[in-house]
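In this view, the complex is presented without one of its protein chains, the others remaining in place.
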Amino acid sequence: MCGIFGVSAPRMSSVLEDLYLGLYALQHRGQESAGIAWLDGKGNLELQKGMGLVHACLNQEELAKERTKCAIGHVRYSTAGESNIINAQPLHATYSKGQIAVAHNGNITNARALKRDLESRGAIFQSTTDTEVILHLMAHEQSLSPIDALVKSLSKLRGAFSIIAIIEGRLVAARDPWGFRPLVIGKRDDVYYVASESCALDIVNADFVRDVAPGEIVIIEEGKLESLNMPVKAERHFRCSFEYVYLARPDSVIDDKSVYDVRLKLGQRLACTCPCSEGELVLGMPDSGTIGALGYASKSKLPFEMAVVKNRYVGRTFIQPTQRVRSLGVQIKLNPIKGLIKGKSIVVVDDSIVRGTTSKMAVKFLRDAGAMRVHLRIASPPVKFPCLYGIDTPTSSDLAAAKMDVEALRDYVGADSLCFLDVSDLVCSVGLPEEELCTACFSGLYLKE
Amino acid sequence: MCGIFGVSAPRMSSVLEDLYLGLYALQHRGQESAGIAWLDGKGNLELQKGMGLVHACLNQEELAKERTKCAIGHVRYSTAGESNIINAQPLHATYSKGQIAVAHNGNITNARALKRDLESRGAIFQSTTDTEVILHLMAHEQSLSPIDALVKSLSKLRGAFSIIAIIEGRLVAARDPWGFRPLVIGKRDDVYYVASESCALDIVNADFVRDVAPGEIVIIEEGKLESLNMPVKAERHFRCSFEYVYLARPDSVIDDKSVYDVRLKLGQRLACTCPCSEGELVLGMPDSGTIGALGYASKSKLPFEMAVVKNRYVGRTFIQPTQRVRSLGVQIKLNPIKGLIKGKSIVVVDDSIVRGTTSKMAVKFLRDAGAMRVHLRIASPPVKFPCLYGIDTPTSSDLAAAKMDVEALRDYVGADSLCFLDVSDLVCSVGLPEEELCTACFSGLYLKE
Amino acid sequence: MCGIFGVSAPRMSSVLEDLYLGLYALQHRGQESAGIAWLDGKGNLELQKGMGLVHACLNQEELAKERTKCAIGHVRYSTAGESNIINAQPLHATYSKGQIAVAHNGNITNARALKRDLESRGAIFQSTTDTEVILHLMAHEQSLSPIDALVKSLSKLRGAFSIIAIIEGRLVAARDPWGFRPLVIGKRDDVYYVASESCALDIVNADFVRDVAPGEIVIIEEGKLESLNMPVKAERHFRCSFEYVYLARPDSVIDDKSVYDVRLKLGQRLACTCPCSEGELVLGMPDSGTIGALGYASKSKLPFEMAVVKNRYVGRTFIQPTQRVRSLGVQIKLNPIKGLIKGKSIVVVDDSIVRGTTSKMAVKFLRDAGAMRVHLRIASPPVKFPCLYGIDTPTSSDLAAAKMDVEALRDYVGADSLCFLDVSDLVCSVGLPEEELCTACFSGLYLKE
Partner (left out) sequence: MCGIFGVSAPRMSSVLEDLYLGLYALQHRGQESAGIAWLDGKGNLELQKGMGLVHACLNQEELAKERTKCAIGHVRYSTAGESNIINAQPLHATYSKGQIAVAHNGNITNARALKRDLESRGAIFQSTTDTEVILHLMAHEQSLSPIDALVKSLSKLRGAFSIIAIIEGRLVAARDPWGFRPLVIGKRDDVYYVASESCALDIVNADFVRDVAPGEIVIIEEGKLESLNMPVKAERHFRCSFEYVYLARPDSVIDDKSVYDVRLKLGQRLACTCPCSEGELVLGMPDSGTIGALGYASKSKLPFEMAVVKNRYVGRTFIQPTQRVRSLGVQIKLNPIKGLIKGKSIVVVDDSIVRGTTSKMAVKFLRDAGAMRVHLRIASPPVKFPCLYGIDTPTSSDLAAAKMDVEALRDYVGADSLCFLDVSDLVCSVGLPEEELCTACFSGLYLKE
């Protein structure tokens, strides 16, 4: 998971602050590092990056003073063992055809083989990102123009990638032929924006234009947008269903489907397939289960209550994980309204179960608050398979639903009942044809290589 | 508005981290400064304070290592012109009877007269807090024991005060005879806690014992709690109704009334007294209007949607108020789900209208998102009078409802309709007798002096 | 030890930055905290203070924008057990006659008795500074004007104090009748400055006017300087000789005597009274022994070399005192030029011996660098008595020269020979009459009370 954001203006403009805001709107997609690259007035690439949240990496006040025609930015999600400034993006390089900057969201499944091949031709890798592979592939296409080299290089990649780049002074955006990760185009006056999610267009007041199509390469310059297609054709699409379930912000629209709307439908469908006759109250685990709970409640005609309150200052006032804090657990962040819960049969909706530890804590936490019975309802199918396409799910051995059946899992989390959606419910709720959607983490149906 | 928290253990214990967590749970009551005072092993008072949020002022890791029998803490709300470290609390002083530390929530209405009198007797004031008045009054009662001096001093005060203090090594808590500001007692094993709100007891896993009664002085030492009464008797109580409307956390229980429950009832009653026949959708302004909206929706049978999404990183990734950011306005923080709103008649619930500017922005913001009609419903009466008892409301000239009638205000905020609760609805929803509740900011009925 | 600095301009001027620079020039007098107080355009006192070096406590950029007619500042030296923001100065208070701010350098020997008396009259002490005593004394003189109250209050004090204050909008400076601590007046155009040392006048390009005389109170307003005398007359003066030996900057002139010049003479006299026939090389311990070594070398005709180099980044790149760092000791900061030292008989000059540990390390350090013989020469008499007048010397039990005679001390520090100046040499080198100089830490001759 990462977030990318780009901007192209027909003349030197104060749009770097929009880049800052766009990355801020995408902060939920990555908190490990942030960075931006932009063209200065002389056509040189400038770079700012650092570890941590957007405000810690980038200097908004300085950016507000700068002007540019083209800029890209990136927020990076922390994945184990590789947390280092050398992996912060965008990557930037000089090669035989000039300067280039690239930022990337996704996971390239044949990266290792490509790296080995490139290394045998003399390439050195200074990061552990897949992004660097793209740069090397381009540089080894000496006879092609930079854009042609990009097209050819992307054609060699398998797996998930949405990228934005500055190439020859132009903003370039591309999405893999399978459409794994989202990528949208927006416009405000004559300024174009490209973003991982539409919520980042909203914050800069840009109008949504359209999604970048799977396999499409978009080139923006001087207020004009040109579109190319990658030569590789996908047999089917693999748009990530987990974006709708958990990753994306509810106020985003991905491939024409409102994330909020999908989550509401998931909750409604859950009410149909996993009813709870003795339920007296529906609540969602903050924040990810709330919309599903709303859907469940409206469909089941059970009352919905915001019976678990999240401390507004979580994340702002830093709490060290000392022994005392660990012993207190989740109540540092969440507090139940005991008066609502006490003595009742509660239906708790959450978006998904990955490791199972959070659900276990949630159930205990509600019982401690006096719940008589706790019925856990999950607004997605069991996650049984690792994601190969850029989401930081654990390996199978750490996926609760890969190790236990539903009854064992219910026992493990301590709920009175536990019920999941099945994959077809998920597909229906998203509203895209099954062959357009990646459900690999639920179904094990991966892209064939 | 401020938050106070105290702890008393029968023996030297690692309870300073609880103090840290308690203040963190009360952070919504004050963000300007934070401070703590505690007794070290030799009976001396130690002090830590600073400007900003709890984590910026206090060193959790160091506090986790310290031990104490008695400690108090304070978070301070920023009020114009007096933002300075010298006003950070607790205040601490040495006087003829030894050391004392005091923290205070409220506003003493006769402070100016008391200060003038004290100054004429040689007192110097090093802060602009009311708290310092209490210290001086005590110091001028040379013939009395510290506790007796406190009782006598508090008897001279008019207005709102909930205080905690360390006096002669004991934790002392007191609430003014009118009961303006809340104050609760909790217990965990043999450790006593005192807090502005019950949510701060929850975070440290303490059981709620009871509210401190109006006019009560509680003295805790060696695991024992003793109760005194101030000689001043109040003719009636003035428990702050605005705590239920806006200030307190919804997961707190104040004077036996659940804040969540009151807000839900305010919303339900609003649905009865201010129905909206053409409403298609109910939404609450995050975060303060949400529970009221939930009540409104359930009562009116209109669908409730979380149609305005708040960026989870607001407050964490700092956004400078540059020209561009100001031009974008509230959408930096909030994003509407356009698909839900477009073309619809929307009922928006907010907790209150003070200056009116927020409501005006909210209405515009929803119209920009495509709302056909915007009906604003306020889950409290119009705020027409300034608070004299510790809440930072503006003077009458800046209170929208003091300058305009409802129709003029509707026009100003740009809503299609605007409707408030009246004071009797508020009183009913809280559930306390009218003569127990302060509604001065709505009704102008102040404590007679 | 502390440093104070004040400025008075006839009209609202940008002189707060001068205050910043003046405190920066006095930083050697105190590194624990810094603070300033100034009059704003409406005649109100503003305050900024914090813990640490000047740049960490004060915001130069903001100060550069402010204007004032009168301002004072303070840097505080850390003394054991009282390191806390509540002791940072200037102190500021409101009392019956208005607002006042005071900063103070020195130690009032009858402070405890005065505090006890004030407490019995109802005073509360919020800091452990002597400065607060002055504020209370003034506030208890209700019938007098503020300036008269100051005069009367200062008359009650015994011991060392140089103070600056803002009283009734005027800059007031005073020096105790014995003249313990230095205080100088400077002027630049029509702006007056008052400072602990003349080096702080130099940095703001002010001309030295004169020292404040012992027992003098100076009042500056609207570009005019008025002088009063305290009613208390001193039988003799007690100007601190240790300022010349160690405390003051060499570029300062105190009571008409150049500190550099005094240190050079101390070194020259040391060459006469403590010659070293076998010495091949003279070096000074950086930084405090260097000038004395220069004097010693010139007089003894021995070559002077800067044979110990101090890392220029000491204090900038912070080194944690880990186990490894402690094992390396003083060589983290200092490095000898081995080529100069190896096989030679070295004369090392230092300014003084207090605890003896530094000298012991210095001798070992030079032996490790290959010195054949190390002859230690101290450019002052043995420190045998604690300072009661504001210098943070340890109690007698930690003063090396109070516990051992010179031979024992030589053995303890490991030198081949050790020789001190005697008190009469010190007096001669300073050039002030013996009855004008405090030599209490060397001679035990304290002010009689």
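Letters A, B and C mark the chains as written, and numbering starts fresh at 1 in each.
One rule holds for everything that comes next: contacts are C-beta pairs under 8 Å (C-beta built on N, C-alpha and C of every residue); 3 or more make two chains touch, one makes a residue touch a chain.
Everything quoted here is computed from the prediction, not taken from an experiment.
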Using the contact definition given at the top, list the shown chains touched by the missing chain. A, C
Hidden partner chain, touching residue among C:159, C:336, C:356 or C:382: C:336
Can you name the residues of subunit A that touch the chain not displayed here? 47, 49-50, 84-86, 91-96, 116, 119-126, 128, 135-136, 139-140, 142
Which residue numbers on subunit C touch the omitted chain? 14, 17-18, 21, 24-25, 27-28, 53-55, 60-61, 64, 199, 202-205, 249-251, 253, 258, 260-261, 264, 287, 290-291, 294, 298, 303-307, 309, 311-313, 315-320, 322-325, 328, 331-332, 335-337, 339-340
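Convention: only the chains that are shown with their structure count from here on.
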Mapping chain-to-chain touches, which pattern fits: line, ring, star, complete or other? line
Based on mean C-alpha positions, which chain is nearest the centroid of every protein C-alpha shown? B
Could you work out the angle of the rotation that brings the CA atoms of subunit A onto the matching CA atoms of subunit B, rounded to the nearest 5 degrees? 180
With touch defined as above, tell me whether subunit B and subunit C contact each other through largely the same residue numbers, more than half shared, or through different ones. same
Taking each chain's centre as the mean of its CA atoms, which one is most distant from subunit A? C
Nearest whole angstrom, what separates the Cα centre of subunit A from the Cα centre of subunit C? 60
Approximate Å spacing (C-alpha centroids) for the pair subunit A, subunit B: 37
Just the number, please: Cα centre separation of subunit B and subunit C in whole Å. 47
What are the residues of subunit B that contact at least two other chains? none
